[in-house]
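Showing just some of the chains, left in place.
Labels for the chains are A and B, by order of writing; each one numbers its residues from 1.
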């Protein structure tokens, strides 16, 4: 089992916390449940963005590369959208709520598209199976923000 | 008048073409009107992203900085969304249309938010006036894609 999910750790079952959380919690403006949801979204977006970069790259070295062009395309797109969304969900100063919601909606849609394409290759490429999972976690974190 | 808009140039009234257009037009898959709209969108996104980075930075050096925190926040967000959207609109290989549309919709919403905030400071900061204009051009280029 991957150590992040080890049962004796406080953050079992979730991504290890990142330093950005400590910093955002020191933001001079008051926080609350919405900020917490944004922070989980930002952390999942960074994890998903890094994973999509890694899955696109692993696919580029596979012997069945010609079957994986769809995975590579959607993982590159998903990395770009997740990283932009991570930055926007991290920022707390004077947010434009329409902008924040529109970006997180686009990220949720992007994560679904990436998970679906990676799922098609999950049986023969473990990196695609893991990437699909992280996309679904990121989509769920986006949905938590959008539920407000 | 800025040379890009000089009347004796083929691309009068628009951004000068970028090299990415030449390359995308050589893409092995067939193009068409939708590709042309994506390309205009990609070019405007790169111009808008760079302009928002510059406007956030100019605002950071203004003597009325405390009045400009909203401009800085939204310009940083807009630069991030525009640059991610530029990459997605540039790619032609096996696009997921839901993903492409959702991203460009988020970009259009972001450009409107940035133009509105910059407009509030346009009378006393010329860089905000120009940034609002480029955001509106980028929004229009996004809308052209979304009209398909």
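Just so we're on the same page, a contact is a pair of C-beta atoms (placed from the backbone, for glycine too) under 8 Å apart; a residue touches a chain by one contact, two chains touch by 3 or more.
Keep in mind the model is a prediction, meaning the values are calculated, not measured.
Whole-complex copy count, one sequence throughout, 2 copies displayed: 4.
The rule we apply is simple: only the chains that are shown with their structure count from here on.
Every residue of chain B that touches chain A in the complex is listed here, in rising order: 69-70, 72-74, 76-78, 80-81, 83-84, 87-88, 91, 93-96, 98-99, 102-103, 105-106, 109-110, 112-114, 117.
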